[in-house]
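A single structure is presented below for examination.
Complex shown without one protein chain; remaining protein chains in place.
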Amino acid sequence: MIYLLLLPAFIMLVLSFWNLEKSKFVLPATSLLILYPSIKLFFLPKPYKIWGEYLVADDLSAYIMLVSSIVAISVTLAVSTLGLHVKISNNAYVKFYRFFALFWIGLTLSIVANNMGIYWIGLETATLSTVYMIKTNSTVMARKEAWNYMIVGAIAISLILFGIILIYASAKPILGERAIDFSALLLNAKQIKSPFLFEIGFAITTLGMFIKMGFFPMNLWLANIERASFYPVAALFSGILESAVMIGFFKFSRIASVVNSAHVFIFVFIYTILTIFIVSFLIYRAKDFMRLFSLSGVEHMALIALFWASGGVFAALLHFGAHAFLKPALFLSTGILESRGKYRIAGALRGYSGIKGKAFYFLTGIFLLAIVSAPPSPMFFSELYGFASMVELAKTNKHLLLMISAIILLLILLSIIFYKFIEIYQSMKYEGIEKKKVVYGNEVLALIIFAVSLIALLTPWSFEFLRGIS
Amino acid sequence: MIVYGLTIILLIFLSPLVTSFIKMIKMYLLYKKPIPIFQGYRDFSKLLSKEMIISKETSSITRIAPYLVLSPLLLILFFLPPIAGGEYYVSFIDAFTITGLISLSTFFLMILGLDSASSFGGLGSSREAFISALVEPAMILALFSVSMMGNNLGLGQASVNLNNDFPYAHMASYLFAAISFFILLIAENGRIPVDNPETHLELTMVHEAMILDLSGFYLMLIESAGSIKFMIFASIFASLFMPFGLHLPIFLGIIVFVLKIFFIAILVSLLEVNTAKLRLFKVPNLLGIAIVFAFLSLITFYVLGA
Amino acid sequence: MFLFDNLSILFLFLIMLGVVPNLFYSFGYLPHIRRKAYYLLHYFSFIGSMVGVVVAGNALVFLFFWELMSLTSWQLILTEVKDKSTIKAARFYFFMTHFGFMFLLLFFLIVTNGNLEIDFAMMKSIASDFAYPTLLFFFAVLGLLSKAGAVPMHVWLPYAHPEAPSPVSALMSGIMLKIAIYGLFRFTFDILGTWPLEWGILILIIGALSSLIGVLYALSEHDIKALLANHSIENIGIILLGFGMGMIFSSLHLQTLSAFSFIAALFHTFNHMSFKSLLFMGGGSVLHETNTKNMEKYGGLIKSMPITAFTFLLASISISALPPTNGFLSEWMIFQSLIGSSSIDNISLKLAISFSVFALALTGGLAIACFVKVFGITFLGLHRSTNAKHAKEVNFMMKTGMILMSLVVVSLMLFTPFYMKFFDSTLNELLHVSIYKQIFPNIWSLHSVTPYGGIVSPLILLVGLIAIILALYAVFKSLNIKEKVYHTWACGYNTTAKTQYSATGFAGPIRRFFTWLYNPNEHFEKEIISGHKTKFVDASFSVHVEPLFERTIYKGSVKLVNKISYYVYRLAHFEQSRYAAMIFNMLLSILFSYRIFVHEFDWATFLLESVVMLISVKVLLIGEKR
Partner (left out) sequence: MTSLLIGLFLATLIVALFTMRLYRLILWYSLNSLTLALLAITIGINIDDNAMIISGFLTLVLKAFLIPYILKRVSIRFDLSRQIEPNIPVHYSVILVPALLVFTFYLSEPITNMISSNTNDVAISISALFLSLLLMMEHRNIAPKIIGFLTIENSLFLLGTTATNVMPMLIELGIFFDLLMAIVIVNLLFGHDDEEVAE
């Protein structure tokens, strides 16, 4: 199974060293192979040992694997016409795929890892490879941001390692070598001798992850990076890389909440509220698409973390899926909208004609509305259930009014974001002047894939599946 | 039942008489040669026989509105409190309905003013709208508070109750209501100091301005509406704020009632002679007093119970 | 999932009454809409969503359809984007409705324990053992009344309704606001169940304020649709008066009185639906013929479009609560219930009630003035612009729509007992008390249930009026008087459109009386003939009134957000190239706070270490001033 999982990536890696003309079409084709193993994995009985105790797939990781691979293939689908929108050398293409392969290997490892160390290794691999993917856009800004990413990502990653070591140290006395397995930890978390050490470890790991997802204080960091890089890269970032980080957070916090759930909740709650506060006002000021979307991506990540921490597993996962499909879709469509950098928000969506154009126009509008959780978008339901779980938590603990007011604050912040997005939507559709614009079939196809998977997310069957994970 | 019908007819026929009576007294007090007391009937008969000039700019409203100005007032006559004891009367109609009917006729009067595209009409109805907007709440409040003192929201029943046992306990609020209602009586019937029925000077005109373009039959309708309106107010005032005389035998009672009406007429004419017309934007002060008193009477009765 | 009790069916009936004429009207209106498919799609899903809200049986369905309703109506406002104002209005509307939705969401989350599929009965049990019921009530009120457009959440109405296509504004103002009223009924009875006196007083006060504010700002409007929208605020206020009285009475265990007041509220809900839809249709036809919303440009339209004019007249009489129309009846009932509270001894309550009596009375007077203005300036006199000159009667379908709606109005006037039975059965379900027998002993007269209450008999009034008019007309005919047609006399000048009164002028005295509220900014310029103060060739006078709440609350909050966002933005940009330092401090603070709050806590160390933290932040993060 492990070979099956990693094979497409290796093929790509190897192919990418021959810089032949065909590669431009061969590579995407190979990248489509990604989907098969993850579907296969999805339907295998869980938990499924991929590689001994090191790589074990449970429902959660299978779900995230599937989501990520869908995102990946549709992004690579869209990439094949990247050159028609932006200036990119053939060499850069090949390099992109080379590092995409590396990225995918790392990602797969970190998603299915049952071992903190392997998780970390995979994450680092993915991070480092994305550093180079940013660089494929050969502008000064991209250069600078790539360095930024290199530095900050490295720090964040090492913080995660720091935390992992502490956790390992805290659990080693009782578990020995197996203290590094998620599953083993989860089972024996209660017996940990020094919970404080463990919690510190968890806190630092979480800090690293949050920094990597661009939470406070890294407010504009991610936004700038995604601004600088090509739009498919941004899509990969928000769609997949963050999901790899997220699953780590899920696994760690699962263990930590066995140790002491109250502390976990407080920590995450304060951190995310702070983040959303900053982010919502940044969004209120944001003036271009990319920053807007990456900021709202940060907001959604914060929400997911918050929902998860407050026990709304279903809500968190649903929100996660919705975000993972919506954000890349929006990044793609944004990239198409601002092809060759000439764009302004007013009337950006106007002037698309023909079947493809209309479809693009329609889909983008829908996605924009879906991101602010207008029904029937999955976000609508996920936020509903997420806040429900938060209110539940509020009712059980003794500071009810405090919690309620915090939730109201959160809702107000969200409605600021909502206002901004509505403004954007309206001015894209109704203001400005009409100019002829072009969109290609594969891009529309990618968007359609996203839309379809969003709808699939809404089916009762998938609701059942998500409820099953806990 | 017959007496009921008769009283209504009596009221109708009395109304021109009262208006011209007021005019007469005023002229007498101003050392003019008084008009004969039957002048009102003469005017009406003259107007009936005259031909009508319909303005070119007007629409079908002009042909509809006059009827709708008069008829609600005529309808009110049926619902008034009893004139004399022991006969049939409509007990249940309450203040809000009566006010509503009066407003209905005012509504159409104002529309009529706007129909002929003259600046006078607009001017008149604008001012009328202003005044009646302030009059209506005061009237509702005053009548409601009085009828609550009479232990029945139906005006007729309330007046009878007031006759039977006068609310000495609530004298204060009763007085407030009386004051405000008297002010309303003046304001709503376009007398000095709110309006001057004699002049046709655009500074002073309110009521007259609206009907400037009417003539003949329609004018007659409006004019009679005016006098009947006065009659209504007078009789409501008579039977709610001078609650006596229902125990007398019928004809004596009727005579007493007529005397009350004429007494009110004399009061009005004296007031008219002794005051000057207010500027339009001073009018709210007067009506403000009315509203305040009405509200006071409601509050004092309702909250303090005094 | 879905619920069909009397309340739902009642409001379904309301929707049906409102929608059927609107369909005709809408199809008549369709040829002038460019994006037909778009329009129809959203139009029907809007109607569908309203139906969905009314029949929703659990929180999830309710919220889903509620949000869908907002979404579609928002899209409908955007059907014909003419200028920036439409976009702004739509945005504002959608934001406000989302704001309300937020509170509804909280409400439901609390009363459902997070399981959104449970039905209302179970919610009731959960709500009853929730610690702070008043909190729940506030959420419900904020959520629903921001949709219903009651003070102070009313500001969006005068923007949103005018910008929508006329059939849609008829739907929005006629029905959508009532959906919020439905929600109010549903929540108060089926979820909250019992309530203290104060809630009722709150609703009462909100109602009184809304009615006054609505009519006052309506008077100062010149945009016909905005004016009607303001009147919706007023009428919602009147409905809330009835509702509040109902709540008060039932919390005082005066069941019959409370049923009476609730019935009054329901009845006014129906009436407002009927005549407000009719008014919006009429206004829409006028707008559609003259292509302007500014009343100063109208005039004399009764000659060119009689049907519109007369249906509009009917509606205006009804909305100004003049007998014997249905509007009069419902306001009469509300008055009766207000007056009928004389037996209560609770000083705050008494003050509140007498204030609302006063407010309602004043509202009635002002409403009459306002509708005289609308009807007179729009339809009577001479046309004030070429647009008005070339106006024709609207097409058949639109006419049908208006006529049907006026039939609804008339039916509400004539068949009051029938409707009353319906309302009574609903109230019987909610309050377990039936008062139909008391208010309608016979179908001729409508009795108040208050002690010594009055009686009104719409039919007798109507018949009497008609009879008298006929009699007078017969007299007129019998006299067969000669007629002559000639110009209006204008003191020797000739009568032109310019000599007429304008809407601004008409409202002048009242505006001047309430100038403390409006503080209007007036623009008056004239070209004087040299030297003279009084003689001038050309002059123009215009008044603009900015509503109070908008000035204060809304502008204020926008300012606040801008300020905060500015500082946050600066903070975020300050972070550039200081990432490492930030992470460093973050790490420090986490170690620090865990050590303090989790490991061991005493104030001395806390203070000491926080000082150290601050120093590190200063030195490493902020650095020296350059």
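Labels A, B and C are assigned to the chains in the order they are written; within every chain, residues are numbered from 1.
The rule is short, and it goes like this: a residue touches a chain if its C-beta (ideal position, glycine included) is under 8 Å from a C-beta of that chain, and two chains touch if they have at least 3 such contacts.
None of the values given here were measured: they were computed from a predicted structure.
Novice: For the chain that is not shown, enumerate the shown chains it touches in the whole assembly.
Specialist: Across all of the complex, the chain we cannot see touches A, C.
Novice: Using the touch definition up top, pick the residue from A:125, A:205, A:280 or A:296 that touches the left-out chain.
Specialist: A:125
Novice: Pick out which of A:150, A:174, A:258 or A:408 touches the chain that's been left out of the picture.
Specialist: Result: among the candidates, A:150 touches the missing chain.
Novice: Which residue from A:91, A:191 or A:470 sits in contact with the chain not drawn here?
Specialist: Going through A:91, A:191 or A:470 one by one, A:91 is the residue touching the chain not shown.
Novice: Please output the residues of chain C touching the missing chain, sorted low to high.
Specialist: Touching the missing chain: residues 577-581, 583-584, 587-588, 591-592, 595, 599-600, 612, 616, 619-620, 623.
Novice: Which chain A residues would touch the chain omitted from the figure, given the whole complex?
Specialist: 54, 89, 91, 115, 117-118, 120-121, 124-125, 128, 131-132, 135, 138, 143, 146-147, 150-151, 154-155, 158, 161-162, 165-166, 168-170, 172-173, 177, 180, 193-194, 196-197, 200
In the analysis below, only the chains that are shown with their structure count from here on.
Novice: What kind of graph do the touching chains make: line, ring, star, complete, other?
Specialist: The chain contacts form an open line.
Novice: Which integer distance in Å separates the CA centroid of chain B from that of chain C?
Specialist: Those two chain centres are 35 Å apart.
Novice: Quick check: how many Å separate the C-alpha centres of chain A and chain C?
Specialist: A distance of 43 Å separates the two centres.
Novice: Indicate the residues of chain A shared as contacts by at least two other chains.
Specialist: none
Novice: How about chain B: which of its residues touch chain C in the complex?
Specialist: Chain B reaches chain C through residues 48, 50-61, 67-68, 70-72, 74-75, 78, 92-94, 96-97, 100-101, 103-104, 106-107, 110-111, 113-123, 125-127, 129-130, 132-137, 140-141, 144, 148, 151-154, 157, 212-213, 216-217, 221, 280-281, 284, 295, 298-299, 302-303.
Novice: Would you pull the chain C residues touching chain B in the complex into a rising list?
Specialist: That would be residues 299-300, 302-303, 306, 317, 320-323, 328, 331-332, 335-336, 339, 342, 347, 350-351, 353-354, 357-358, 361-362, 364-366, 368-369, 371-373, 375-377, 379-382, 445, 448, 450, 452-456, 461, 464-465, 468-469, 472-473, 476, 479, 481-490, 495, 497, 499-501, 505-510, 512-513 of chain C.
Novice: Chain A touches which residues of chain C in the complex?
Specialist: Its residues touching chain A are 60, 63-64, 67-68, 71, 78, 81, 84, 86-87, 90-91, 94-95, 98-99, 102, 105-106, 109-110, 112-116, 131-132, 135, 561, 564-566, 568-569, 571-573, 575-576, 579-580, 582-583, 586-587, 590-591, 594, 598-599.
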